[in-house]
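Every protein chain except one is present and positioned as in the full complex.
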Amino acid sequence: MLSQQILNGITLGATYALIALGYTMVYGIIQLINFAHGEIYMVGAFVGVLMVTVFQQGLLVSLGAAMLACMIMGVTIERIAYRPLRRSTRLAPLISAIGVSIFLQTLMTKIKGPQPVAFPPVINDALYKMGPVEISKVQIIILIVASLLMAALHFIVKHVKIGKAMRAASEDYDTAALMGINVNQVISFTFAIGSALAAAGGVLVGIYFNSVSPFMGVTAGLKAFCAAVLGGIGSIPGAMLGGLFLGVAETLGIAGGFDLYKDAIAFTLLIIVLLFRPTGLLGRPIQRKV
Amino acid sequence: MDSIFSMFLNDYYIQVLTMLGIYLIGALGLNLITGVTGQLSFGHAAFLSIGAYTSAILSLKLHIPFALAILAGGLMAGLWGVLLGYPTLRLTGDYLGIATLGFGEIVRVVFLNMSITGGALGLAGIPRSATLTAVLFVVILTVWAMVRLENSRFGRSLVAIREDEIAAEAMGVNITTTKIAAFAIGTFLAGISGGLYAHLIQYLNPSDFGFIKSFEFLTFIVLGGLGSIPGVILGTSVLTLAPEFLRFIADYRMMVYGLLMVLMMIVRPRGLLGGVQLSRLFAKKKVQQTGTSACGGAN
Partner (left out) sequence: MSKTILELDSVTIRFGGLTAVDSVDMKIEEGTIRALIGPNGAGKSTIFNLITGIYPPTAGEIRFLGNKINGLKPHLITEMGIARTFQNIRLFGEMTVLDNVKIGTHCRTCSGFLGALVRSPKVKAEERTITETSMEALKLMELDHKADELAMNLPYGEQRRLEIARALASRPKLILLDEPAAGMNPQEKQTLMSMIRKIQAMGLTIFLVEHDMKFVMNLSDRITVLDYGKKIAAGSPAEVQRDPAVIAAYLGKEVV
């Protein structure tokens, strides 16, 4: 029973991790909490539905299309709403992000209506028994896709030039710029990657819970953001760990009888972690600079 | 006095103006925390809801006089402000914001599951005691208090913390107690605002106090100009009235609202009246040169 819950938790956590990565990468470089990120995830899910229903495509093509669409969207949002504000006060881009978020939410409500849409079945609901646990085909696919994407991200960040530039910019933005790294390009790239991962998360969650709605990005976005902070914001492995940790904690919490307080679990964990380890599980401690 | 108002304004406008006043009180509270003291709060709506539920329950269950119920709501919110502030105000910048955001969501879920608050069904039948006169009175009192703070020893220490925490500490400001005091006053005002809201709308639901509401307040103060009292008044007025004026585009108004927020930030990232102090507007001194061409607009 416990192992079943943990498996369910890991599946949920993998989707949180996919969204959390976008928050953490963007924060790492430009110290912006991109509150529109949850909406990108939501749009991703809708693009997935569109591909499956209107264009009659299978899972992989739909997933790819959603990722590509959101990549473009993420980069565009950064260009229009955040880049002009890079040298202004900390709050300005935050407010701008909220504006984008409201815009996308209402736009989607206008197009698709406020009611949740069912995700058409692209995967059969086969169940496999593995010892004491049952795993559905959907869960297997979520775990595989999420692992592959995270492995790809890891490879990019460690071995590809632009990925290395990304790490450099997140380490020290100004020095990276002085060293000839085109930071604008790096930031665009970061938004592209983060948005693509969120879109994948959106499609997978849509399939998992068989529901997509214009408001799905709000709670999921906030929780994924919690996951990013839990793991240590700015840290890529931290976001993965934080996502999984949060997914498992939430599933166990529900199983343990706290289902009414489900949405508070993430935030309670968040506050506890912040109090005892303000920079998260894998974050670096802050040294006071005088 | 309410009868005088109703001679000139129809019920709808009175309702809108009362609401504006209520939001203004909450916004001035957040301005003290974020605009003046520089402590980021993403959980302001939680304190509104604490004040709203406290005062509503006192009115409904114990039939306590309106003014006392509102005051109790404010005090309860302020108390929670101190309880949250004590451990979290040592966190810096964004981390404080994140912690308050988490607190806001927890409060919402707790109210959703308590029986005394009516849970998801909400709390209905609250007496409509928040008249425009009453609200106006509180608004004037609040603005007066905030203006008095601007040039006081306490007020200066708040700004010093915003400007440079380490220097403020080195100059002898006890930053922990000062921040907590600012947080307590700001959340007290949020509680007052929430209590008045409950006694105007007559119905409370936890979903009205989600993080979107917290952000709405943040937008009020940032749009007008952080830390500036006329800025807060202008920002709150524009944003409370804008959806009303945008009614002609009906379904698209929230979309336009979102776009306007982005546009406003790009055009004036420091807000419409960024850096304008009420007391200095009348002091006829050379104010400053930090790019506030809209200064004249406030006169």
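As written, the chains take the letters A and B, and residue 1 is the first residue of each chain.
Basically, a residue touches a chain if its C-beta (ideal position, glycine included) is under 8 Å from a C-beta of that chain, and two chains touch if they have at least 3 such contacts.
Being a predicted model, the structure only gives us computed values, none of them experimental.
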Residue among B:G155, B:G191, B:P206 or B:P230 touching the omitted chain: B:G155
Contact residue for the chain not shown (choose from B:I185, B:A198, B:L239 or B:M261): B:I185
Residue, one of B:D2, B:E163 or B:E244, that touches the chain absent here: B:E163
Interface residues of chain B (partner: the chain not displayed): 145, 148-149, 152-157, 159-160, 163-164, 166-175, 181, 185, 275, 285-286, 288-290
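In the analysis below, only the chains that are shown with their structure count from here on.
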Inter-chain centre distance, chain A versus chain B - centres from mean C-alpha coordinates, in Å: 31
Complex contacts: residues of chain A adjacent to chain B: 31, 33, 35, 80-81, 84-85, 88-96, 98-107, 110, 218, 222, 225-226, 229, 233, 260-261, 263-264, 266-268, 270-271, 274-275, 278-279, 286, 288, 290
In the complex with chain A, residue positions of chain B that touch it: 34, 40, 87-88, 91-95, 97-99, 101-103, 105-106, 109-110, 112-113, 166, 210-212, 215, 218-219, 222-223, 226, 251-252, 254-255, 257-262, 264-266, 269-270
